[in-house]
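Here the complex is missing a single protein chain, while all its other protein chains stay put.
Each chain carries a letter (A, B, C, D, E, F and G) given by its place in the written order, and its residues are counted from 1.
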Amino acid sequence: MPVKGWIEVNPLYCKGCELCVSACPQDVISLDMEHLTPKGYHPAYLVMDGCTGCGICALVCPEAALTVYREVPQRAARAVV
Amino acid sequence: MPVKGWIEVNPLYCKGCELCVSACPQDVISLDMEHLTPKGYHPAYLVMDGCTGCGICALVCPEAALTVYREVPQRAARAVV
Amino acid sequence: MVAIAPTQLVYQRPESLSDTPTHYCPGCTHGVAHRLVAEVLDEMNVRESTIGVAPVGCSVFAYNYFDCDFVEAAHGRAPAMATGIKRVLPDRVVFTYQGDGDLASIGMAEIVHAAARGENITVVFINNAIYGMTGGQMAPTTLPGQKTTSSPGGRDVEQMGFPIRMSEMLSSLDGTGYVVRRSLHDPKNIRLAKKAIRLAFETQVRGLGFSMVELLSSCPTNWGLTPLEALRWIEDHMVPVYPLQDFKVSPAVAEIRV
Amino acid sequence: MVAIAPTQLVYQRPESLSDTPTHYCPGCTHGVAHRLVAEVLDEMNVRESTIGVAPVGCSVFAYNYFDCDFVEAAHGRAPAMATGIKRVLPDRVVFTYQGDGDLASIGMAEIVHAAARGENITVVFINNAIYGMTGGQMAPTTLPGQKTTSSPGGRDVEQMGFPIRMSEMLSSLDGTGYVVRRSLHDPKNIRLAKKAIRLAFETQVRGLGFSMVELLSSCPTNWGLTPLEALRWIEDHMVPVYPLQDFKVSPAVAEIRV
Amino acid sequence: MQNEIIIAGFGGQGVLFAGQVLAYAALDEGREVTWIPSYGPEMRGGTANCTVIISDEEIGSPLVRNPKAAIVLNLPSLEKYEPMITAGGVLVANSSLINRCPERSDISTVFLPANDIAESLGNKRLMNMVALGALLELMPVLSIQAIEKALDNHLPERHKRLLPVNYQALRRGAEFAAQQAVLAAIA
Amino acid sequence: MQNEIIIAGFGGQGVLFAGQVLAYAALDEGREVTWIPSYGPEMRGGTANCTVIISDEEIGSPLVRNPKAAIVLNLPSLEKYEPMITAGGVLVANSSLINRCPERSDISTVFLPANDIAESLGNKRLMNMVALGALLELMPVLSIQAIEKALDNHLPERHKRLLPVNYQALRRGAEFAAQQAVLAAIA
Amino acid sequence: MARELWKGNEAMAEAAVRAGVQAYFGYPITPQTEVLEYMSKRLPELGRTFLQAESELAAINMVYGAACTGVRVMSSSSSPGVSLMMEGMSYIAGTEIPAVLIDVVRGGPGLGNIAPSQGDYNQIVHGGGHGDYHPIVLAPSSVQEAIDLTVLAFDLAEKYRLIVIVLADGSIGQMMEPAELPPMRPLRTEYPEWSVRGAQGRERRILSSIYIDPIDEEVMNYRLMRQWSEIEANEIRYKQYFLDDAEYVVIGFGTAGRVALSAVRAARAEGIRVGLFRPIGLSPFPYAQIEALTEQAKAILVVEMNAGQMLDDVLRAVKGRVPVEFYGRMGGIMPFPDEIEAEMQRIIQVPPVLNGDPRKKWLQRFGKVIHAE
Partner (left out) sequence: MARELWKGNEAMAEAAVRAGVQAYFGYPITPQTEVLEYMSKRLPELGRTFLQAESELAAINMVYGAACTGVRVMSSSSSPGVSLMMEGMSYIAGTEIPAVLIDVVRGGPGLGNIAPSQGDYNQIVHGGGHGDYHPIVLAPSSVQEAIDLTVLAFDLAEKYRLIVIVLADGSIGQMMEPAELPPMRPLRTEYPEWSVRGAQGRERRILSSIYIDPIDEEVMNYRLMRQWSEIEANEIRYKQYFLDDAEYVVIGFGTAGRVALSAVRAARAEGIRVGLFRPIGLSPFPYAQIEALTEQAKAILVVEMNAGQMLDDVLRAVKGRVPVEFYGRMGGIMPFPDEIEAEMQRIIQVPPVLNGDPRKKWLQRFGKVIHAE
């Protein structure tokens, strides 16, 4: 069972360039056509489950708009705690 | 018997740098300590026989002060005439 | 009560970036280059001893986006300005961030001499094959045949000259310690670019001479492409002309382990 | 009557030199370079279609010594000025004559870009490792350790930078057709230098791109040597740092037979 | 007699072109005219605007603090220019992107969904023409015909096929403005 | 009371240094002084000169058209400066390199073989000191002793060993001038 | 040719083409770039020379070279780029050859911004490189004038063998107005007797700015100054509006002048007897004409888009005979007509006094205008 991850998109920075959208290996990011950022762009967001927290979206993001988290598998978790 | 040659030194240009003097394979050029050029230099001149008209002095002269002549050996002479 | 799985932070915005949003066009990889530099400053923990020199070009406002001391140079003179700073503050980390018009056109003399002097500075060179800020004129790095607003018929190399490969040219100078070219068009290359930027800064802090990382970067706006198409364009058209290689890695630099 | 042996003229002052005596110091090989260029203009019979561009440096008065049209450029800008001339008069022969301070220091941007553009001009580059006219300051080409009036302790490459090898650097540019280095320190090398100058001008008249001949030249006055010692100094100290080679001979140029 | 019109909105909303069409039409009608844009990098992403002045005599300043009319296609532009318009002037505001009503009562206002009308015509880039049509209805400094002629004369060849729908856009804008005026009168 | 001295000759004849020695001596004597050279590339090969002004008050112009005295070490310098000297002034000319006599009778002149005297002292570079000695004999603006002190104080270390012969040169010049003056008086 | 709608920058470029410019060398810079872009398309079409130089420094030296061949040649730039041309301009002046430069001024100093400004007045009119020389400087206030003056620039440059600078500003460059272009002139086929084009069957020619002997340099400087006196006599240009019965005179050039025109019209509408004097040639400057105005004017208001650079020249002309007041906007801001009208009203209500420095007085008032204190 794959690790579970998620991203936070900071609307202050995101410009809806879609580079993360096309870079995401799991294809789980897309633009949110319902909302506009303060600068007037449609921001990226996680459309569905499946994010593994691989961080590739953050790697390609020109605006450093992304924060990426990952759920720590139990074994690792102990290590962490 | 080697070809006979000679040089003319234009005192307008010669600066007595002695580069021709040291370049001359026959060692027949030297500076004329008796005379000064209009610019106040001791000019180069042919001190003795032996110039073969090889033209090396002219090749190294920074001032293009030298004209080089050579006597044409009889055979060649016909060709020339 | 329910057990909550502990979570781990995979990536967050680097500290060395200020919280000012950039003015770059959506998808412009200037932003990626900024981020990578900031990550390296964080990792090397030199933000507080770093002084950046911004160019004239789209990145003219770079000083707003980094959380370190910054100065703004005249067009093309960033290497001279950086030299002035580094010479009086040799223990600070000094870097310039320059576009291809700034560095390879008007600033040619200053970059060549900074490299020849072995100035201990790091140069982040953004090669996007065009003048972005002024609206898409030809750069020295513009590709043969490429249409720009000042080469409307496409760059005719016979009339307008050949693309200049700065990294190749500068690497012939003895003062250079580390000169490489990387690209920002996909995750793999972005990772390699970051490694290179790290090595360039390490070269500087060790006093091993002039270091420069040339980065192939996109200008979707003036190329008239979407951000994604622009990345493809880098891969398909720029990389063949600007090979991604190490052009100068001095022996001392080769030994650096990070 | 006596038979007079017919005589043959082995060498005489070239027509393309005016009859003005130079202001160069005795034994300065600037004069040799002038002579060779003039001989080539004679041989190619292009004196009347040639326009020379003089630099700022000891050869600032070059225009007085050649019997062809001439202009005098600002310090380092000869390649730009030559470009302006050549672009409006493409069928004329345009050459610049520049010292190492003029070409390699202040004029770096202009020479690099003229080369990158493949400007169809010929550059005669006099490398004497020093600033002659201003009284012997350090040039970009000054040798490591060499004492000059602005590097009184000798050139410390760590502080003052490394010698710049212009021919090597420029030959990396696609616009160059012919880039070589020769020396003026003895008859053999002077002959080779002349051949190179001829080839450079042939490159231009055939429209085969930018051509440059770098000539290692003496500055007895500022080196503090006699003219003869100065030639030795070239051979012993300069040639090892500035190898006498062909750095760029484009295929088309390689085919030229003269 | 001089009329000043400011057209403002996001870059890409065609505000500069709308102004040029006005200017061309004025030229073709033999009037004096100036068109002056905001220019430079701030256009990137940010807002763009242009000022068009149409007059019967040599025009002095190409900029005015208080224009006779303004077309505002987004909220920032409304906030910037509504207060500037001279009393008795005209304001055309794009309700598609502006979520609050204009406030002034001493000017005649059209609040029209330019984007929606344009999209209903199958091309949202026509919003500028819709707004222009509305303006001319309330401020007949030039006839719709003149604008159409200008479009015909100056639209780049490759866009000529779009002429009819541009005409439509102008008229739809004008009609909408006319109706609103009527309603205003009734109310 | 202000005295102006011009020293002129070929580059390499030490005219600039002779002027500096004068200036140093004046300084050590607490006088006001200026030394100004001809400078730049024309020195290469060509002629060099410097003007020294010694005064008791703040010196205005560092150049004068008509100096009180001139030392000329070659023909061009004689031709240039002889006519310039103020009436009653002093001219020291180097007969070793000048093949014609000075012409003016309204100034006191020394025509001395500076090169030959210097060579007789075993070092022809001393010709400038010989000439300087002669000048001071006719125009005692400073004492020979003052010059010697200046040489002692300001001659670069590596040349210090040459001090005695420099002194000699000064005195030989002075003596020659004195004799010539006597002869002139007799004649 | 009929009137068409032209953008200032493109109009100046096309005007140069019509005037027979053979070669253009330039470097991009806002707000001038359209000149270069236009030339990059137009000149190759005509088989003439366009080259984007590596810098303004290179561009002016390319112009220098091309000018030596006797053809019509030009460059264009904006403030920072023009600063880089100072050495080259001095060389061109010292070589006595013709060249044309367009400076589309932006806000400064330094990188500043790209908005319209007149901050280069001093550098162009008084500074302009080392040594004793003067360029002719022409300041258009409309697209039509920009066209006419660009053509004139080439004629004057050639007539007097010097640099002529068209000093525009960002608004002239970016504005569109109806304008008429002159017919296309044929390119020259004969070249001046000084031009360097190869010594084909004639004595060689040399073009240089060196006069190593000061005596020669002085003679050359004298020649330049004598010629300048001639230019001062022949090449004064200005336009007057409503001056016949004017008691108050506004003086402004270029865009500031045309903005002032609106203000003057408005004031006239209220019956104020005010007129406008707009210098078109800034160098040589219309000193005599302005001095003459002191006989009718109760006061003079100078309006500029800078901190009062032309003001100093006006003061020289006025010789303290009538009060001079100043109003300027700086850093890329264009004044609105109402600001200038307000200044006129103020001057009429509170007649200004003779003594005191107009610039200092303005700064006192101006602090409040921009809420700087």
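The rule we apply is simple: contacts are C-beta pairs under 8 Å (C-beta built on N, C-alpha and C of every residue); 3 or more make two chains touch, one makes a residue touch a chain.
For clarity, every value in this text was computed on a predicted model and none was experimentally measured.
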item	value
Absent-chain contact - pick from G:4, G:180 or G:217	G:217
Option from C:51, C:143 or C:215 whose C-beta touches the chain left out	C:51
Touch with the omitted chain, as defined above, among C:10, C:44 or C:82	C:82
Sole residue of G:22, G:40, G:79 or G:255 that reaches the chain not shown, by the stated touch rule	G:79
In chain C, positions touching the absent partner	18, 47-51, 53-54, 60-61, 63-64, 66-74, 77, 80-85, 87-89, 92, 109-110, 113
Hidden partner interface residues of chain D, rising order	56, 60, 72, 74-76, 101, 105-106, 108, 131, 133-135, 137-138, 140, 149-153, 159-160
Positions on chain G where the hidden chain makes contact	57, 79-80, 82-84, 86-87, 90-95, 105, 107-115, 117, 119-120, 122-123, 126-133, 208-226, 229, 306-307, 309, 312, 315-316, 319-321, 329-333, 359-360, 363, 366-367, 370, 372
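Note that only the chains that are shown with their structure count from here on.
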item	value
Interchain contact steps from chain E to chain G (minimum; 1 if touching)	1
Chain separated most widely from chain G, comparing mean CA positions	B
Highest C-beta pair count, chain pair	D-G
Computed distance of Cα centres, chain G from chain F, in Å	56
Intercentroid distance (Cα basis), chain G paired with chain C, Å	39
Computed distance of Cα centres, chain F from chain C, in Å	65
Of all residues in chain C, the ones touching two or more other chains	25, 105-106, 108, 133, 140, 160
Sites on chain A at which at least two other chains make contact	39
